[in-house]
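This view holds just a subset of the chains, kept in their places.
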Amino acid sequence: MDIATIIGTLLGFIVVIGAIVAGGGAGMFFHIPSLAITMGGMLCATLIHFSLPQFLGIFSVIKKTIVAKIPPQSELVQKMVNYAAINRRDGALALEQEISKISDLFFVKALQMLVDGQESEEIRETMSLEIQHLQDRHSNGKKILEFMGASAPAFGMIGTLIGLVQMLRSLESPEKIGAGMAVALLTTFYGAFAANLIFIPLAGKLGIYSKAETTAKEMITEGICAVARGDNPTAVREKMQAFVSQSKREEVKANI
Amino acid sequence: MDIATIIGTLLGFIVVIGAIVAGGGAGMFFHIPSLAITMGGMLCATLIHFSLPQFLGIFSVIKKTIVAKIPPQSELVQKMVNYAAINRRDGALALEQEISKISDLFFVKALQMLVDGQESEEIRETMSLEIQHLQDRHSNGKKILEFMGASAPAFGMIGTLIGLVQMLRSLESPEKIGAGMAVALLTTFYGAFAANLIFIPLAGKLGIYSKAETTAKEMITEGICAVARGDNPTAVREKMQAFVSQSKREEVKANI
């Protein structure tokens, strides 16, 4: 669960809506046709740019970014050290009961391969391919969000141009000029708001999340491979600690 | 047939035209001279930038992007496994009758080379060169579309500047100001609309299509080469599955 994303989004909406309400007349900022052209145009352009499966996959990627929990690195180190100890004492088969304690499917698969007695190299190859596909999905989601972040202000501008042309044509009734321009500017506002508070920061978060998850998956792969090679707990710990920043390293002992 | 491109384009036009009609007076948004300067200027700049054959080739590239069907990866895997089985049982010549079942010229050529008894390395070399030329054509089309996407708003702005200068000169008749500015803004609208709904997303789709088609062609090359080397169906299947994302792999058996 990524707290920062949720806090940032909530606070961002509060700040902007607060500024709107403080100025009086929040109602005029909610205009369905303006919303339709900005968001509709942006979604259509995104549909043209990407393929249907890519487009539909973006929602699950975003959801995972916010909801998914990346295990702390120290926890992974601890687990691998334990597995190494169990493996040396009771053999790989004894690790079978550990599988049920894990919820991450990637981790389960790696551990299952270990229990099934597969070679270290086979495990690494299979899991590396999985990591590769994970990164592809993430980088794909990032590209879609970045395109949305560039497309939303563009369609906001298109909406404003339409509004301006319509307003200028009916210049005979000057009392309508202000209202017409206010509505015309709404689409630019929607586009800028959606891009700068939602799409662009979310694309950035996806990149940071992707890096963190990839590192975790690489730690799991590295650890399971070391256990599969029959390394002793100390050697496994050393291998795992190389991933951890010096200031965050903790004393880890096999704890089984 | 790429559904997303067609849906996106149709919906995009509906959304924008809907917003125009809803505002009343759709007629004033259709102005031939404005359209002529925006699109004409953009096309002229594109002609100067690229050579005539490149410019004329863009239409067939776009058409192919929307119409062409990339075979599902599982289908390619299945076919190669079958070919391997036929090849091992009856020899390469027995594959001749398979050629007539294929419509993709690239695939036909690779299979013909196999039937003709060419070496694996020769097939790979010839087909790799073909893939190289395919990518060149795609990347060329992408560059043209991207240039159009940058050029259309620029000529939209040039048209608006011309309209503004003309409008400002006749400022003595204030009742014409609004109409003049409305017309002047139309070119900016045309440029922004064409760039953001058509050219930029289409350039993106071309990139994604190019990647998918290249992968398919590489799978065909890899598979035909494996068959040409006389690999057994299981080995061919393994080679082909490496291209397929883990979650999409299906059980494949020779089916002849």
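Note that the chains are named A and B in the order they appear, and that numbering of residues resets to 1 at the start of each chain.
To be clear about the criterion, a contact is a pair of C-beta atoms (placed from the backbone, for glycine too) under 8 Å apart; a residue touches a chain by one contact, two chains touch by 3 or more.
This is a predicted model, so every value here is computed, not measured.
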Inset, instruction - Count every copy of the one sequence in the whole complex, not only the 2 placed here. - result: 5
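By definition in this document, only the chains that are shown with their structure count from here on.
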Inset, instruction - Please report how many Å separate the Cα centroid of chain A from that of chain B, as a whole number. - result: 28
Inset, instruction - Spell out the part of chain A that touches chain B in their complex, as residue ranges. - result: 33, 36-37, 40-41, 43-52, 54-55, 129-130, 133, 147, 151, 154-155, 157-159, 161-166, 168-172
Legend entry - chain B to chain A touching residues, read off their complex: 2-5, 7-9, 11-12, 15-16, 18-20, 22-25, 28-29, 175, 177-179, 181-182, 185-186, 188-189, 192-193, 195-198, 200-202, 204-205, 208, 212, 242, 245-247
